[in-house]
Structure formats: structure tokens, C-alpha cells
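Data block below; observations after.
Of the protein chains in this complex, all but one are displayed in their positions.
The letters A, B and C name the chains in turn, as written, and every chain counts its residues from 1.
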Amino acid sequence: MSVMEPGQNLTTISANISEETLNPGRRLWWWGGFLVAVAFTALFVLAIEYLFIAGIGIWGVDIPVAWGFAIANYVWWIGIASGGTIISALFYLTQSEWRSAVNRIAESMTLFAAAAAGVMPILHLGRPSFFYWLFPIPNTMGLWPQFRSPLLWDFFAILTYVVSSVLFWYLGLLPDLALVRDRATTYRRQLFYGIAALGWTGSHTQWRLHKTAYGLLAALMAPLVVSVHSIVGLDFSGGLLPGWHSTQFSPFFVFGAVLSGFATVLLLVIPVRRLYRLETYITAHHLNLLVIFMLLCSLLLAYSYLIDALLPFYGNDEYERAVAIHRFTGEWAWSFWAAVGLNVVIPQLLWFPRLRLRLWLVCLVSFGVFVGMWCERIMLVTSSLYEDFMPSAWGHFTGTVWDWSTLLGSVGFAAAGFFLFLRYVPVASAYELKELLPPAERHG
Amino acid sequence: MTPIFGPAANLVSKLVLLALGGSLVVLLLVGWIGPSTEWASRVGYPVEQPVPFSHKHHVGGLGLDCRFCHTTVETSATAGMPPTHTCMTCHSQLWTNAQMLAPVRQSLADDKPIQWTRVNRLPDYVYFNHSIHVAKGIGCETCHGNVAQMPLMEKAHTLRMGWCVDCHRDPRPNLRPKSAEFAMGWHPTAETPSGDELFKQEHIHTAQELTDCSVCHR
Amino acid sequence: MSRRFWWRSFAERADDPDYLAAIAHEFPEPHGEGGVDRRRFLQLVAASAALAGLDGCSSLPPEHIVPRVEPLAGEEAGVPRYVATALVQEGYATGAILQHRMGRPVKLEGNPDHPASLGAADATLQAAILDLYDPERSAAVLNSGRVVDWNKLTLLLAGKRTDWAKTGGAGLRILTGRMTSPTLAAQLAALLKQYPGAAWHQWEPMSRDAVAGGANLAFGKPVEALPQFDKADIVLAIESDAISSAPGHLAYARAFAERRRAAETGQGKMSRVYAIEATPTLIGASADHRFALKPAEIETTLRAIAAAVGAGPNEWQDGDRPHWVDAVVADLSTHKGVALVHAGAEQSSTIHSLAHAINAALSAPVRYIEPVAVGAADIKSLAAEMHAGKVDTLLILGGNPAYDAPADLGFVEALKRVKLSIQLATHADETAAVAAYHVPALHPFEDWGDGRAFDGTAAIVQPQIRPLVPGHSAAEMIALLAGAQTLDPRKQVIDHWRQTTPGDFDTVWAGWLRRGVIPNTAAGAASVSLRGDFAASLPKPAAAPGLTVLIRPDPFLRDGAQANNGWLQELPRPLTRLVWDNAALIAPATAKRLELGPEDVVEIASAGGAKVRVPALVAPGQAEDCVTLSLGFGRTAIGAVGRDVGVDVGRLRRAGALWQTGATLHPTGEHATLATTQHQQNMAGRDMVRTRPLTAAEDKHETVEASLYPRHPYDGNAWGMTISLSSCIGCGACTAACQAENNIPVVGREEVMRERAMHWIRVDRYWGGTPDAPEIAFQPVPCMHCEDAPCEVVCPVGATTHDSDGLNVMVYNRCVGTRFCSNNCPYKVRRFNFYGYSGNDPRPAMSWNPDVTVRGRGVMEKCTYCIQRIREAKIAADRDDRPIRDGEIVTACQQACPTQAIVFGDINDPKSAVSTRKATPLDYALLEELNTRPRTTYAARVTNRNPAIAEG
Partner (left out) sequence: MSALVAEFASEAGAVGAAFRLREEGLTAIEAYTPYPVEALDAILPRPRRALPVLVFAAGMLGLAGGFLMQWYGAAVSYPINIGGRPDASWPAFIPIAFEIAVLCAISAGFIGFFALARLPKPYQPIQALPGFERASQDRFFLSVDAADPHFDAARVTRAVEEFAPCSIVPWPS
């Protein structure tokens, strides 16, 4: 399987990639999808408005379960975001050329997932308007944030991650913006993409610097994404609760994150590939690799689940054991088994090459992981909380309509962003595809 | 195809960058310095009162002791505001028809208290205690400024947490001998004991204890 | 909130004829949605972003300082004042001291000089302060529902007086509750002398007639028996209310607990307690042996015991009886002089008489005194007269008979037949709805009066604040009937005592007011001897019905008079942990037999034919075939807080059978959800409450302290607390005290069901052993103030930190509400303002404690060891340059605790009370394996079982 169907040259690539951006035409599926996404975004906004007016109490959170959907959603989204970074940064470093066709889609997905993740911690606060107190900014009180708190580590991690993702994305996009600028025929497009391209000419000097800069950023993004998810893991293992206080949480969270990332990329790549007729560039080979990586992560995650489930019984901590048993059988056991089923068991189907070729099945499984990872997050958040040390303080947790609105709304929010990306930005990296051409084909 | 940008575009782009960077810096500065400005903290802005009571006249001119009106300053959290009765002890004899004092006489007449506007205000979650400060050698002037110079009462310091904590970290420079606590425009002389001596003899707590959150917040 | 609006000015209210209509349209503010309804929501949607922004802005609106016009003698702004008074509840007075801040009473504390308080205060007592500030108190004279002027009534009565002068007061009737007030009693006596045709009746819903009846049966006179637990090595409690609600229970509890914690203090000998009861009581919970028997069995068993100790004929011992009886008898009879029996007020007079007989036979440590309360005709005769139309004018002084009178009297109908009925009450309640006139009553804290304690000691009730509503007092009403020249209640009280007091009255009087007690007024001892024909005179034991319904006062609402009190409604009931609800307590076995699921609604039909539908609650320790229902709920006419909360089971009561009745029960198929604050009923095999037999060798096992970090030094004061689990009787006084002291808001039923109760100190109740014969353990859990606090490390803004005294302090105004601290608190003692609870709390701003921050929405809060009291003492000590004395700082919970289970102090001072308590080998830290190094520790619960009785 090749990374590109034959019969391509510089001209065809330039044309095909910029075509979708320059002449979107009347794409009903786009409008349909976009409007649905916008509708859910509206729901998101509504939920947030009501939250700010009435207070955190509109959610299902209580004492003992003081964390709920907001945290689960955050961990979930930030995990999904990782997918793009891994593909575009890690595989860039490993010089796996197949990445070139999908990294733009993946990175863009990262942006909007990270954005959705970014708002959650603020919504989660009892007094959201004071979130800026987590910044170490000079103030008349002479106070500082409390640097020992995993939450503060996390705050810096998200900040860094979101900013870096945007910069990395834009840097990679620059030459393609120039391409669109140069092919644009209407003044408004020329102006828009002209400004966006910042005067990129493709001079050799620019290319050399660009390569260096992109390489450096990639080299920084890869460890960054790992650190971000390790720290997210520490948000939990930094506490002393049974089921949270575990040394394996950091790698555990990284595995989960990457799994959900790959799943979501697949979930997006397969339809986009079809709708934009990108089969020439995103070949069965790409999908095959993505699926295999997803399977790999799924196995890694399975390992983490296993450790997490067995250690309590290996160790001698009655509280750990109680929580473990609780996860299997308790009120929220469904979320545990859903996570195991959707993230570990079902994906194994795709070991069969024949099934791997059934794209609808791949989509289905990826969607399963997409959902399954959320189940895992909510399971981790609640199951440790509502029955911990003090029997007298044991309680329950159920999401309210506002919890669910926030969750679904955030999906709409991220989706709406992704639709805009599809319409206004080249969905694949043209110049990197050109690099993939065999020397003989490198002409106009 | 002719390019859409002329040479001016480069200049513009530079200017835009500059503006962005500049506004960021300005924003930071405003956020940083703004709150501590006298305007923001209302320092030095005289406050209108129902009766234009002049500390300059009563303290500076007549030399009344602070405690003549603020009777509970040594025993209570609040310094205490004088009841109308206190004003009338003198003003039943002096300036009995002064227009300026009409509200005072009115208050006594129909037994309705005078509503003064607070000048030195702390948020509700801050529990300041006058008595302990006075007991440990902090003069009125240290926080309220030289009221003997104020025709109308005004805020002398920001009273922001940072300002309070500075002194709580090291009260020594602000300590006075008991005799000077209620004096205005006081300056240490050669024979006034040093801050260190006063600090010791008043058994003032360590900076760590004085900067405990629970000292002011309950 | 509109309720706030019509609280604003009562004057304007009384004048407004539509004011009642206004109330009619009032409905309870939903505590849930933070007071935001859809409309308001939509209005705010646009502005909300801005709102959020404003939150951060620190500029404050202008504020005014309002000094007095004339100085008030003895008042220092900002310095609390303490004023003694007494609170008369169910007729008996308990001494109290009110803490005044900024000229208004904010907290009720017990009066150490008063025999019924000894410094302690129970929940109902402390909640009285909230009643004072209840914005829904009645504030206008009502004539059949319309607001009228007070003068209209006075004129009317003036006319009546002229008639009475002729007729000798024929047709004039006065109904009061239990009466120990010397002044009122004297006033009434005088009134009856003035109008021979008039009559005085009493109705006390919390009746003690059976107690008096028992004394009559045993001794031929209604003496009162005061158990002396300090002298009792063996206690046999027959569903006893001695430490929970009997007159003097605070004093009894103190003495009782001192003997119970003998093992840890090493002073005296630990008592052994047997409890025989049909439904669990507090004393039963802390008993060493607790036996659940049906009422009928209780009587036969008690007869057997009486016979065995020689207080009854031998045939009483015939028939089979429980295996443990002999052991108990042996224990009793080998402890003559130091063993006593006490029966609860709800027991039959037969049982009381048997208890008396046994005590006599054992020459038990019991003081007999002449009755304290002044008797009068009962309500049954009154109702009969009313039905017969013989009553022309009826004055109801306090009380709410339309709600709580025995159902079979048909009091409401009777009341309608009275030409002129006048009710004096604090709320426009059920009776006010029927009576011709309703007169708003002053709250005891606004009124003058007096009353006697359980031992007869008299105390003066003096006002604490100028009336918040234009109310009237009982003394005033009687004076009005008598046509006295002055109606001033103060004058009535003073005049009465002036007559009875020799010497310089004014100085004496001042002393009484200051101390809150009138010395040497205790009732004289009564000499008693068992009637010779006692045994013969006992009524034959009645045949046990299939199913017995036990009608019991709610532990906190009692007869329901305080039903509009949010603190009491939301205070978890000691044994059921229920709030805002009453349920039918059913034994597990019985529930199984009737195939009742938890919280299934059952219909109970009494022998009298009355029916109630109540959710069932399976209650371990309940006797089989006994259903316990609690009074005080189901109020229909009262403020928004108490209206329609729970079910009114009072309608099952009959004049003859107030406390129990035969009944039938069947499931309705409906299901209800009860609001409770504790979901897990046992310890799940963990050692939260540690229990040791008295005999066990007491080895304090040291805990290893493993830490990578060096220990943080605390060289100054190091505040710590210890809680004696042998002493704790679970009464909940600590929780109430904390709520009052620390401005803890009421969240309401909905929010409690969503697990958002706000109490800083909760009293956990665990069931152990078997469901039918459970062990019951209480454990108060405040913040542990861990030295290595897990909560602090995870806060990103440092809103919760340690201070130099080692306290785990919470800075509300720094909190952004991440709630990680609560997650990371293994004891789950942190509470979060999910909504603006304080803002939604209808209590007026003036009622909050100004020394404690009122927390806003979205911030975390928790027990602070009453940091405000600590700081006050610290400042006082620093001012006069001296160390803080041990016992100078008393936390609210410690102060209120009747059993002195809680001790607080400096653990750096080896001689301090807390250090000595912590020195006991019974001392242990909760979850010590987590190495949080808590400052709050517990003294393990000690049991003193009788080896002769097999376990279970």
C-alpha cells in the first residue's frame, strides 16, 4: 500500500488541495452539519449562562461527589486533543511520511478539542469570575497561587498546550495559505489569505527557517503532550482517595488520551476523505496505520485497566479494595464496564484485516472509543468519590439535565469549529504532499 | 497576476504588530499599577458628611484627644463613633445657632441618629481590631494619617491587604511609645525607644503569626 | 424575595387590610434553584456575562455609620454583652444567657447557674433565637382573618368585663399549657377569685399526666421523682426520656455522662445501664444492654422485676419471661441504694407506679419533691362545655389546640361554638384560623415573665430586645380580662415577687436578673411511702393489640410549635437521621413480614378510626409489631418553612390514649423519598467508632509516623479537641450550637436530598450487631484540623491554610471553588455553597452573627474550631499581656454539649483539660493510618456489660 495513489504531480496536488477551500460550492452536507453543530453550541451557551446565574448547584455535584461532569468532560476533551499532536509532532520526528496527508485534519481537531477542554475547568469553579487568581500576577493582596496543587500544575499545562497547539498549527499552515492566496481569484479571498500568509514567497531562505522552526516545535510538542496528560493524571493521583492515589495514573492517562485521540481522528478522517474525495492522498494505507495505532493504545490501556483492577487485591488497603469492588459492581459500574467494553474489548475486532477494510465498522468502533473514553473519565471521577473513607459520608451522584447539556453542548462547540476549519483552510498539507512525490513527478 | 499589497502594507503590518505588543504591555501595566493608584483606592479624597466635622479644628485646633469621641478604641474592635450626646456636651454651649450644626441639634431633637459616611472601610470578611493595635503601640496616625490636617476626613492609606501585611511582616518601623499613640504629626526623637525595643517590650508576635490568614479572616 | 419585603415594616403591615391576602399568595421560595425562576433567568441571560465580570470588581458601595443619639449605659460598640433570662418550654423553665452583639441577641447559651441548664443548651432551646427573628411571625391582631386594631379588642373586652362583673364571669374560660409561672398562676388565681363563674383549663400536648398518675398509684399523691444518676451504679431505663427530653434532661445527661466516662477520666465507677423499650431512645442507645419489648411485654416484665425485688406479689413472676430478667434482677438487688429505675413520660401510669415501687424497694437514689406545675381542669371538660355552648368567652394563652388537641374532642367544632374566642400565639396558626380573635404573642425574648425549673427553682424571663413585632404577652392578656389598671407585664411580674420577697426588693431583683436564677426557690422534698394496697390497686394488664402505634414527640419539633424553625427542621434526628420529614418506624422483622420496602407509604388506621398515610422507615431496635410515629409535623397554617412538612399524626391521639393506640397497617403501594443526611447505616467493617469492654486491658497502640518531610513545629498554642464517645448521647445540641454560632444557612429539603446539607459538625449514627438487637453508636465529626492536612495541599489558590496555632483555616474570600479540598478530605467535613444559601435564607440580616463571615455562593466552608472565639480570647490575652487560660476558649459545640463530651484547649499545655483527656489510653485518631495527624481525637466508647447476660 502506497502513501499516495499514482498519477499525481505538483499541479494536480495544488489544484485538488486548494479546490475545496476556493470553491466550496453549495455543500448541503456542510451546511446541515454546521447548523446542527451550531444548535448544540447554542445549547452550550445556554447551559453556561444559566450556570453563571444560578450557580454550580444546577449540576448534580454534591458532598461527597464534589467533582462531576465538568472535570470528566475536561479530561476527556484534553485527551482527544492529544491525538492530533501525537500524529503531527511525534510522527514528524519519526519522519513517517504517511502523516503528511492527515496531520492537518488531526491538528485542527486538536485545536477545537483543546478549546472545549479549556473552558471546562473555568465552568467547574464555584466562582468562575475569579479563575484568574490561578495566574501568578501581582496583586494588591500580595498573594500567590499555591504551587503545590496539582490543579495549578494542570492550569499551566493547559495554558501551554493550547497556546503551543495554535502556534504549531499556524506555522505548519503558512505555506498552504500562500498557495491558496496565489490561486485565489476573488479580491476578498486574495486579501484574506494574503494577510494570513504574511508574505510567504516560498524562497529557499524561508523554507530553510521554516523547516528548522517546525522541527523544533515538533520536538517540543511531543514531550509537552505527554507532560500534559501526566499532569492531568496527577490531578487525581495527587489526592489521597482510594482509586485515585495511584502511581500509574500518569502513563494510564497518556494511553487513554492517545487512544481517544486516534479514535477521533479516524472518526473525522474517514468521512472527510470521502466527502472531499481525498482517497488519492489518504489511502487505505493511512487508515490501516491509524487503526493499528489505535489498537496499540487500546492494548496499553487494557494493561492499565488490569493493573488498576488488580493492584488493590495485591496490596493490603481495605479502602482501595472497597473502591475497586465498587467500580465493578457499584452504582456507576455501568461506566466501568462500558469503558472496558468500548475501549478494550470491541476494538480488538479490528485485528482482522478484513474488518479493518470495512470503513463503516472502523467508524463505529472509533465512535465507540469516543464514547467509551468519556465513560472511563466519569467513572474515574465519581466512583472514588461517593464511597471513600467515612461510611457515614457515603453518598450518590447523578447528572442533571444541565450536566448533559454542558457535555453535548461542548461536542457541538468543537464540531462547529471543525466545520469552519473544513471550509476555510486547506484540509491537507499541500507542500508536504508534494514532498512525497517521486522525483520523476516533481514537475508542473 | 498583480499582487494586492503595495509597499505600504509592510509598514502597516509592522505598525499592527507594534500596536498589539504595545497594548499588551499597557494592559499589564494598568492591571498592575491601576489598583494601587490613589484614585482607585480613594486615598486623599475628602468625603462629604451630613455635618462637615473638621478633625483639623477639633484635633489640630482644640487638641481634643481621639478617645474623647472614639471611646472604645482601647477596649473594642471598633473605635466607636460618638453619640449625638457627645457633640452636644460642647455644642449646647458653643455655636448653639450655627447653621452648620443644625443636623446635630435636629438629631438630638427628634432622637434620630446622624448618618455618617464611612471613610476607612474594610470588606465584611476582614476583621480589624482597634484595641489590640492600640495596645501594642500602633498610633492612630499610622493608619488614619494626620487627621489634625484634615478639614474633612479622608482616607490616608490604601488599606489594601498588601499594605496591612507589610506592617504585619515587620511592625517595628511603625511602633510608638504609648505616650505618643494618640499624637498627630509625631516623629521619633533621640530618646524615643527604638522599634526593636518596643517590639520586645510589647511582646509582639512573630511575622509568621501576624501573617496568618486567621488573624484577619474568619 | 417578597417574604423579605413584608418583613420590612410591621407597622405598615398591620395597617394594610390586604396583608392577609398577601400571605395567602405567598408560597415557599424554592431553596433549590437559588431563587432563580425561568423569568428571572431569561432576564438575566443577557447580562450574565457582565455579572460574572462584576464579581471580580472590588469597589465597595458607600456605607454609613449610625451612632446612637444618647449613649446606652454599659454598652460598648463591638463588645458582646451577655444577658441572662429563662426560656419556658412545655411549662418548665431552663436558664439561658443570650449573647448580644451590636445591641441585638445573636446566640443563646446555657446558664451555668441554672439547675436545668448547668451551662448546656439543647437544640430546641438554641433554636429559639431563630424563632425570635422568624420573618413570618404573626404581627397583627386578626378578627376572623382580617387585620383589626388592638383597641377594638380592648374595647370589646371592656364591655365583657361589665357583664362578667354581673354574672361573676360565667362562661369565661381560660386555656393555658402546663403552668409553672408563679406570676401567671397568681394572676389566674386572682382572676378566678374575681370571677367565680370563670374557669381555668390546661392542655399540654406533651402531657405528663401518666407520670403524675403513676405517683398517685404508688404513693397516693402526685409527687415528682428526680433520678440522681450521679449516685446510680445501675440504671434501668424504661423507654426513658431522662437524658433526651424530660424536664431537667440537661442536668440528668450531665450526671449520667459523668458516670459513663468514668473509665477514661478514672474518676468514680462506671455505671451499668439497662434499657427496656419499644422504640429506641437516646439512653437506650448508650445503654450497655438494650432490650426491645412491646409495651404489653414491658409491663409484665416490669411486674416480674418488681416482684423479684420484693415490690409486688409473686404471681407477677408467673409466665415465661425473657432470659435476661434474672440477671438484671440480680444486678439490681445486689446494688440496693445505688440502683434506680426511670420510665419515660409516654409510659402508662401503671409502669410508672411499678418503677416507683421498685425504686422504693431498692431505696434508689431518687429525690421526691412536691409537684412544680400548678394544676387546673383538663381540656376534656372544657371541650364538653364548649360543645354544649356553655362557653361564651375563651382565652387561649399560647398553645395551638386546633392542631394538637386529642382528635376525639372535636376541638375545632367546639371552638366554633364559642361566641368570643381569643388566641394569643406567635404565628397565625391552625387555631388562629378558627378563633374569633388572634393576638400576636411576644417572643419570650421580648417579654417579661417567670417560670420554674424541673426542681422548682424559679427564674425571671426578661426581654432581650425591643419587640420586633407589635405583640402582646400572657400576663398582659390576663390583666386585661381582670381590668387591672396597668397591663405592663413587667409590672405584673415585679408586683408578684415584691409581695413574696422580704427585704430590699430592688437590689435582690437586680441580682435575680443578673444571675438568671432566684435562689432558694427549689421545691421542698416530699415524704413518700408506697401505698399498702398498691399491688392490688393496679389495673389488670390490657390485652396487647395486634399492632401498636406509638405516638411520640419528634425529638426537635416536639409538639410542632417550633415547626417554622429551619434549624430544627433540618437538624438530623438522632436515631433516624431524618430531616424535614416524619416516618413510620417499623422493626426489620415486622417490615419483612408485611413485605414493606424502604420508604413505602403505609396507611395506618387507629382503633379510633383516624387514618394517616406515612412513609415507612425500617428502624433497627424497634420492637416487633410496634410502629412509632412522631408528632409535630403536618402543620397546615404556619410560615412557609414549616407548612406541609411531614404528616400530622396527632389526629390518632385520643384523650384517653395520647401516646399509644392499637391500629391496623397496610401498604398503599405508593412510594415516597425521605430526606436524610446519612445513607450508610453501619461502619462497613471499619473502625470509625472504637468500642472496648470496661474489663479489657487498655493498651494505647502507638501509630508510626512516616513522612518524607520534617514535622512542622507548633511552639505557641496548639489547639486541639477530644470527643468522648462514651459520653456522647447523640442529642445534636452541638450541631445546633454550631449552626447558630457560625451563620450556617438552612438549605431546605430538596438540597438535603441532593446531599448538600451544610452542618459543620455532624453526629454520625452507626448500627452494629443484629438489626433486631442493634448496638447504636454516635460519633460527632467536626473538622479534624489535621496537622498534615490533605485539603490544603490541593488548593490552587491557598484558600485553606494552616495558621501558627496549627488550625486548618478556611479563607472564604480567597476560595474560587475548585472543591478539590472536599474530595481530598478523608473525613468529608467540608461543605460547599452550591447555591447562595445564605442569600436565600429568609432570616433578617440583623440575626446573623456579625463576628463570622456570611458565606456567599460558590465557596467552600467548614468547622473552624470557632476561630472567632479563639481570636477574641487571643486579643484579650495579648491586650493585657498574659497567656490564654485553659478553658478561656470554649467552642460553641463544647459549650452546648450537655454531657461535656467535647473538650477543647491547648495540647501544648500538659495540664490543660484537653491534654489530660487525650492522655487516656482510649484516645484514638480517626483514620490515623492516613497520617493526617488530626488535632481532633476520640476517646473510644466503653461498654460495661453484665457478664451474666449472653451477647445479643
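Heads up, the rule we're going with is that a contact is a pair of C-beta atoms (placed from the backbone, for glycine too) under 8 Å apart; a residue touches a chain by one contact, two chains touch by 3 or more.
Quick caveat, the model's predicted, so the values are computed rather than measured.
Considering the complete complex, the chain that is not shown touches A, B, C. Among A:F69, A:W153 or A:F336, only A:W153 touches the chain left out of the display. Summary of contacts with the chain left out: across A:T94, A:T186 or A:T205, the touching residue is A:T205. Of A:T140, A:S227 or A:T400, it is A:S227 that touches the chain left out of the display. Residues of subunit B in contact with the chain left out of this view: 1-3, 5-10, 12-13, 17, 165, 208, 211, 213.
Listed by residue number, the positions of subunit A touching the unshown chain are 9-11, 14, 136, 142-148, 152-153, 156-157, 159-160, 163-164, 167-168, 170-171, 175, 178-179, 181-183, 194-195, 198-213, 216-217, 220-221, 223-224, 227, 231, 234, 430-432, 434-435, 439, 442-444.
Contacts to the hidden chain, counted on subunit C, fall at residues 709-712, 786-793, 798, 801-804, 933.
One rule holds for everything that comes next: only the chains that are shown with their structure count from here on.
In terms of their C-alpha centroids, the spacing between subunit B and subunit C amounts to 47 Å.
Between the CA-based centres of subunit A and subunit B the separation comes to 52 Å, rounded to the whole angstrom. Touching of two or more other chains is recorded for residues 35 of subunit B. Touching of two or more other chains is recorded for residues 814 of subunit C. If you check the complex, the residues on subunit B that touch subunit C are 35, 72, 75-78, 80-86, 107-108, 111-118, 121, 123-125, 127, 129, 131-132, 135-136, 203, 205-206, 208-209, 212-215, 217-218. Subunit C contributes residues 32-34, 36, 41, 44-45, 48-49, 51-56, 678-680, 682-686, 688, 751, 754-756, 762, 764-766, 779, 781, 790, 792-798, 814-820, 822-824, 826-828, 830-836, 857-860, 927, 930 to its touches with subunit A in the complex. Contact residues of subunit A toward subunit B in the complex are 137-143, 182, 187, 190-191, 194, 198-199.
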